[in-house]
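Chains shown are a subset, placed as in the full complex.
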Amino acid sequence: MLYFDCDYNNGMHPAILRRLGETNGTYTATYGYDAFSASAKERIREACGDPTADVFFLAGGTQTNSVVIDCLLKPWQGVVSAVTGHINVHEAGAVEYTGHKVFALPEHDGRISPHELEALVSGIQADETFEHMSDPALVYISFPSETGTLYTAGELADIHAVCRKYGLKLFVDGARLGYGLAADGNDVTLKYLAEHCDAFYIGGTKVGAICGEAVVFPRGGAPEHFFTRIKQHGALLAKGRLVGLQFDTLFTDGLYMQIGRHADALAMRLRDIFGRYGLSEPASSSRTNQQFFILEHRVIEALRKEVCFEKWAPVDASHDMVRFVTSWATKAEDVDALEELIKKL
Amino acid sequence: MLYFDCDYNNGMHPAILRRLGETNGTYTATYGYDAFSASAKERIREACGDPTADVFFLAGGTQTNSVVIDCLLKPWQGVVSAVTGHINVHEAGAVEYTGHKVFALPEHDGRISPHELEALVSGIQADETFEHMSDPALVYISFPSETGTLYTAGELADIHAVCRKYGLKLFVDGARLGYGLAADGNDVTLKYLAEHCDAFYIGGTKVGAICGEAVVFPRGGAPEHFFTRIKQHGALLAKGRLVGLQFDTLFTDGLYMQIGRHADALAMRLRDIFGRYGLSEPASSSRTNQQFFILEHRVIEALRKEVCFEKWAPVDASHDMVRFVTSWATKAEDVDALEELIKKL
């Protein structure tokens, strides 16, 4: 069986496994005060070009979004997201569960428009009934987006400018950040993110770790008593070393970027193969590890016998949109094998 | 000064004031267990044609929406509303504050479409990732809507049918219910609401009371331990008699409907006057006590010297949409005086 169904159907990057083994006998401080976590934080600060950044490690993506958004907002404030944003669709209402409204903006290839953002926010702030309304005080975007697309540096700067103009904060969900940073044509870097965001997270779970995300608050901007609030949310790991060590490894010798490049390159091959054999033009502009195609039902059925992938959405009576995902764990041979299969169809 | 700015800028209907005076010396049970509340509940049950209905009295509209929606939903469920619904715009995120997502549907003249409702709900329920999503389990509509428009009985039945088909509950915000029930051409009655809803409230604050709303759960459908949950939300009045007595009065000798007819008739006169003198065609199809017009800025300025009304939204460089509201407290002479002013313009 070939696995292109998602990027967290695998274990952990071998380099991480190795270090887990090497360090297993070591005693450490708990709750993230261990030396592995300290080292990882230092490496991340360096990669972000911000020696003052606050870095915290959490276990998963929805948890990170939920805790960070709750703590960046005051209790009466809300967060703006694309209507397709992960927090608006696939987190079981976790943001609302902590008491905050999600303001949904239209999506354009997975992204929000700075103009529509400005229209929303300026409209609410200018409204005479403003004090009867939830206050949109934070913008949430995902990079890459839920459909693998990216904001350019210029687009990020535009959104950042709107945020500054109206006093909003900016938070970037980087669950698949490595695949975005490494993408062909991408001009956004960790440093650039650190300069333009109030918070972002560097995804581990989908980029080589067995679990864990690294939250970065540039310029010492962690929310007040953030450690206690992590605990209050049930999100504090007793053995913080587990995530610390993983990020220490991912940020050693460029492993994190190397994983991104590897998966993106294979994804570009998929894109090429599906087109070359006339199966489907790419159904999205994604240059990252998620690729979308529109396939005939009979092709889907034929492929499914030997390939795992996801039906994304129905298109018409005889076609569905499907998603193929590569990861650090995908091998070039897997793509070769897929190509063989497609050739035969 | 003439007051057309809203329907809660006034005191209470004189009949209520009179009864407050007559009963002031009486000792009663507390927390809504008094005889006035019992009588009011009985009258409301009768007006709804449902002797088994559970009736509770709360103090205001946002409170009622917030408490009722929270208690009708389980903690992981959400509520569907028109994007313009009061809960989605003007309640400071009170629904989200209690942990629930608001799913916003497009609005059509203030109303939701049963087809768009069905598309949303069937889509989510059929989604393979359903268990990762907030579950839309309740539909919220306002009658009249925020712009004074009404659902026909047939439209309500259609929404009700979608709710039944997909296992959702239906809740009607009747903050201005009296003005809707009494409107020209309306074919919805309290009995009809009771038959088609899981909960609705009969607005008092905007329809003659000094405060208070009556929540009706037809067929004994009050949420479990609803009294305790009202208390938990800080919404229990120690002197429940205050709201009970008001509804007892409003539902004696047809006062509630009489108030509605009075205000609607004056609103229809406004509609006629603005058209007759060429100031503005009506900007909404409302047949209830809120009327919207598009006026030139210079007209607005001229009128504002002697008339209170609300700017609703900018239209173009020289026009705004404005809102004129009548109520039980509006007198025919007020409309006469407004007509005189307009005639002079």
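So that you can tell them apart, the chains are marked A and B in the order they are listed, and the count of residues begins at 1 in each.
One rule holds for everything that comes next: a contact is a pair of C-beta atoms (placed from the backbone, for glycine too) under 8 Å apart; a residue touches a chain by one contact, two chains touch by 3 or more.
It should be emphasised that the depicted structure is a prediction, and the values quoted were computed from it without experimental measurement.
J.: What is the total copy count for the complex if 2 chains are drawn?
T.: Full complex: 4 copies of the single sequence.
Throughout what follows, only the chains that are shown with their structure count from here on.
J.: Measuring from the mean C-alpha position of chain A to the mean C-alpha position of chain B, what distance in angstrom results?
T.: The answer is 42 Å.
J.: For the complex, give me every residue of chain B touching chain A.
T.: Per the stated touch rule, the residues are 75-76, 78, 89-93, 96-102, 104, 128-129, 131-134, 311.
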